[in-house]
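What follows is a single structure, and I will ask about it in a moment.
Every protein chain of the complex appears in place save one, which is left out.
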Amino acid sequence: MRNQPFRLAMVGGGEGAFIGAVHRAAAALDGDWRLVGGAFSGDPDRNRRSGDMLGIDPDRTYDSLDTLLAGENARPIGDRVDAIAIVTPNHLHAPMAIAALDAGFHVFCEKPMAMSVAESRLIAQAAARSGCQFGLAFTYSGYPLVEEARARVARGDFGRIRLVQVEYSQGWLSQAIDRDGNKQAEWRTDPARAGLGGCLGDIGTHAFHLAEHVSGLCVEELCADLSIHVEGRRLDDDVSVLLRLSGGARGVLKATQVAAGDENGLKLRIHGEHGGLEWSQMEPNTLTLRWLDRPAEMVRAAGPGLSPSTVPRLRTPSGHPEGYIEAFANLYRAFAARIRSGEAAAETAKGGADWCPSIADGLRTMAFVETVIANAAGDSKWTPLAAD
Amino acid sequence: MRNQPFRLAMVGGGEGAFIGAVHRAAAALDGDWRLVGGAFSGDPDRNRRSGDMLGIDPDRTYDSLDTLLAGENARPIGDRVDAIAIVTPNHLHAPMAIAALDAGFHVFCEKPMAMSVAESRLIAQAAARSGCQFGLAFTYSGYPLVEEARARVARGDFGRIRLVQVEYSQGWLSQAIDRDGNKQAEWRTDPARAGLGGCLGDIGTHAFHLAEHVSGLCVEELCADLSIHVEGRRLDDDVSVLLRLSGGARGVLKATQVAAGDENGLKLRIHGEHGGLEWSQMEPNTLTLRWLDRPAEMVRAAGPGLSPSTVPRLRTPSGHPEGYIEAFANLYRAFAARIRSGEAAAETAKGGADWCPSIADGLRTMAFVETVIANAAGDSKWTPLAAD
Amino acid sequence: MRNQPFRLAMVGGGEGAFIGAVHRAAAALDGDWRLVGGAFSGDPDRNRRSGDMLGIDPDRTYDSLDTLLAGENARPIGDRVDAIAIVTPNHLHAPMAIAALDAGFHVFCEKPMAMSVAESRLIAQAAARSGCQFGLAFTYSGYPLVEEARARVARGDFGRIRLVQVEYSQGWLSQAIDRDGNKQAEWRTDPARAGLGGCLGDIGTHAFHLAEHVSGLCVEELCADLSIHVEGRRLDDDVSVLLRLSGGARGVLKATQVAAGDENGLKLRIHGEHGGLEWSQMEPNTLTLRWLDRPAEMVRAAGPGLSPSTVPRLRTPSGHPEGYIEAFANLYRAFAARIRSGEAAAETAKGGADWCPSIADGLRTMAFVETVIANAAGDSKWTPLAAD
Partner (left out) sequence: MRNQPFRLAMVGGGEGAFIGAVHRAAAALDGDWRLVGGAFSGDPDRNRRSGDMLGIDPDRTYDSLDTLLAGENARPIGDRVDAIAIVTPNHLHAPMAIAALDAGFHVFCEKPMAMSVAESRLIAQAAARSGCQFGLAFTYSGYPLVEEARARVARGDFGRIRLVQVEYSQGWLSQAIDRDGNKQAEWRTDPARAGLGGCLGDIGTHAFHLAEHVSGLCVEELCADLSIHVEGRRLDDDVSVLLRLSGGARGVLKATQVAAGDENGLKLRIHGEHGGLEWSQMEPNTLTLRWLDRPAEMVRAAGPGLSPSTVPRLRTPSGHPEGYIEAFANLYRAFAARIRSGEAAAETAKGGADWCPSIADGLRTMAFVETVIANAAGDSKWTPLAAD
């Protein structure tokens, strides 16, 4: 039987947007998805130009999500889109995801999941009643060596985990570019579109997700400092958080967008009783392991010594670097696999071919955001982060 | 007007092949190409399974190149494939490329171009008489920072070039896996399918191409040592070459497939009067520049300070690593641009959006292979490498 | 006139001690010091063996500091030791330093300065009344590129400083070696000999000193988490601190001795409005500078672009690595220069040839230790760290 690709429509991601183009490349890479429609921009001209540039049939270049949902549902089942990628600013995630799920489409959504835990719960309810899948773009969990790291911690290579250190260091908001016409910067620093967290919501959530995903631990309480370094900015651009995790582990999470000169420095370190690991997103094809009693090892993408769950996440032989788009494509591939398997997100195993970040990941990271904001605003030293 | 992707068919690249899958991912990445047909394997079952797995219409899963050419030419122009990707072992490159060009299709061919200079010339003639485009997968010239390196040398940042050092170090042929059923290894060490050079043809050509491409210099004479380290192997697995280049520059080229533990270590260093550059394929998003009179710089993909010709070769913001598939995709994108522009390969400028390795690159690298073999077999110290 | 070396005596540092040997090598390196006497151990046999091994005249191998001070003061001025190096466990620093200063000898003391701020003040008073010099082994401030970092921040290369991140990650106390006979571990985890801080006092003080020294900022308030990861240990082996510094900068300090597999990972990052710096003790000959608007630079020891105050701290041409002993030797050299200049510590300029950490550095780091302990023990989120 022919292995037909799924049909994808996109909301947002018109000309000049960054993450929409990444979603498209990621979806295209393995042939699992074909972009056939979209509502790329609220601006009609921009929308049309975007559709043309992408080779979309003008009939399927819709002027809004609503017309998209109606138009696609009017098509015969074998022609209708299977899933909708939501790549708009944050405030639209929840209403759009709920509408799409309620209209019977699977949804693959940019992170953060929504503007609040409460909104995220509404998405969760919509997914439950629709029976459709919901995927969430915590991209970094798609890197093969992140899976390797997770698998090694899970199987106990390092013993009980004591330390979790995660940082996400960018510098692109070091100046007030949000007031100088940079679209990316503009909405990310606007509470109405970004939500309660600035840097916290944009990249702090990635760091938090990665830390819990790989360590297998839960943050139980936290103590945070939020700050705004660029005058006139309305949302935090710098976050520091002390973490107390399950099992007695301690951690530090640092996320900043004012580390001038830094690029996309997401780095995770985890140490247990016998050794530790280090992974850095900017050199993603090496996972460094250090040991108390023997030399450090560099586990390499597609090199010897990988865990079984890592191997299928690789496309090229060792030494042929894979990067961000490939990591992202692993999520799209897993999302396709999950649709095929029909299994509920909660039942897919981490490390499995159809595991992709989903509702639980979204709820958890939104709870993190709200807890950091509450702690930073108050006098209490430690604030519990409730288990979901 | 809708920006329709070109239609691509592939010859070779069935189940289990490495480079075919890379070509497909590269072609898909930017939406410039859609794979619609192919003759993936001489084995009928494998061919069919490959077509199905790739979602190819069974009508367009052909049992040979001949039926493919006939079948496609029988289709209306607006439906017919535009180009054929040849990803077979080396001995089939020339006959297939010539047949495809003569049938009126553009050809994108794996390297090396052919088994000999003579065969390569026949391809060149076929391309000339057909008016079709011929692209050649010297992948590494597709990396954005390789273009940056080339542009900087060309504009004189380092002064007159004195030293060119290129190495390509792999270890995967350290054992006799070519006699243990490894298909990739098997044909690459078989003179009938690989050609006169083993390591020399497979990766020495990449190293040579990169060195001349970036330095802008021509190797004028060379002195080589070829060796076979694994008993029973019939083609070289290790090459060392002293180079004398135009303008008085000296160089060393080292390529090996028996550096046990090495992955895909292609590295280029070029030094001029005032400074030098270093680029390493395994960390492709950094180009290191060193200077006599000021601190070394790390030019980063999508970071500040890039040349105008580098920027369009990038897809993601700085710190979001791009890799091998993206570099390869740059060649497919350039090849599409060249087809659109209709310009002859010889007239496209390096650094231009429609520059992609082509006939001149192929002839030159084949001349290198033949000259190395002649030198290594004889008593003369230096053998001239004729300018093409 | 002949440039005679100063005469040094050492207290502590007998057979098997680590830091005593480093002090001796550092003092010897440049010919500024000659070790002529000592009281190396409270154990008479060990003391004698140590003296013999070091080529010390048996007359000057004393059985205690008291007999050393008396013995040396009984010698003619031109033969008497000039300074005493104190390399004992922490609880002896204050009584010994005070006795030596009061006996008229300059003192070069291992860090931390003492067991408390109060004790440190007694040393300060002794130094003031004696007119002798007091040097303190905050070794890392002796590295040439730490001086380069400091000088660049001070001259404003990065604009106003916003972020200070310092970490000191070791793994050697990951197991209970303090109860298995490791002498180094034993006293460091014993409150009676180490003081109130374990990891905090041993390496947290180094991290804090480096952060303030290079940034030129003062920590104004802090919020800390101290923990003990190895069962039965009595002092902290892991410290995390959120910092608020002068001028609105924010920081994180992380020090740990249970990062299993880590060696001596002291790393400092500082970011300002226009760029940032990174220095790592384990690769001390590179200082990385990153910029918003141009490529990152690698400033190299003895390479181009160094500040005038860095150059005299170097001994070898670029590419000939200097390390820990050389950094330490820079402190001994500066301490000798300060004795020659006769200037009070408070009046020497950072960056000057006779600047070496001294009383102010000691008081400040002890205040840091006490403030962290107070904060970690209480419920308040932020505790001010009083300016000295």
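Remarks
Order of writing sets the labels: A, B and C. Residues in every chain begin at 1.
Definition applied: a contact is a pair of C-beta atoms (placed from the backbone, for glycine too) under 8 Å apart; a residue touches a chain by one contact, two chains touch by 3 or more.
Just so you know, these numbers come straight off a predicted model, no measurement behind them.
When the full complex is taken into account, the listed residue touching the unshown chain is B:273, out of B:43, B:57, B:79 or B:273.
Only one of the listed residues, C:152, C:300 or C:364, touches the absent chain: C:300. The omitted chain makes contact with just one of the residues C:186, C:263 or C:343: C:263.
In the full complex, chain B touches the hidden chain at residues 158, 162-163, 165, 171, 174-175, 223, 225, 227, 229, 238, 240, 242, 244, 248, 250-252, 254, 256, 258-262, 269, 271-276, 289-292, 296, 379-381. One chain is missing from the display, and on chain C it is touched by residues 1-5, 18, 21-22, 24-25, 28-31, 35, 52-58, 170, 172, 262-265, 281-285, 300, 303, 315-326.
Residues of chain A that touch the chain left out of view are 289, 291-300, 303-305.
Everything below uses one rule, namely that only the chains that are shown with their structure count from here on.
Chain centres here are Cα means. That of chain A falls 34 Å from that of chain B.
Averaged C-alpha coordinates put the centre of chain A at 43 Å from the centre of chain C. In terms of their C-alpha centroids, the spacing between chain B and chain C amounts to 55 Å. Those residues of chain C in touch with two or more other chains are numbered 289, 291-292, 296.
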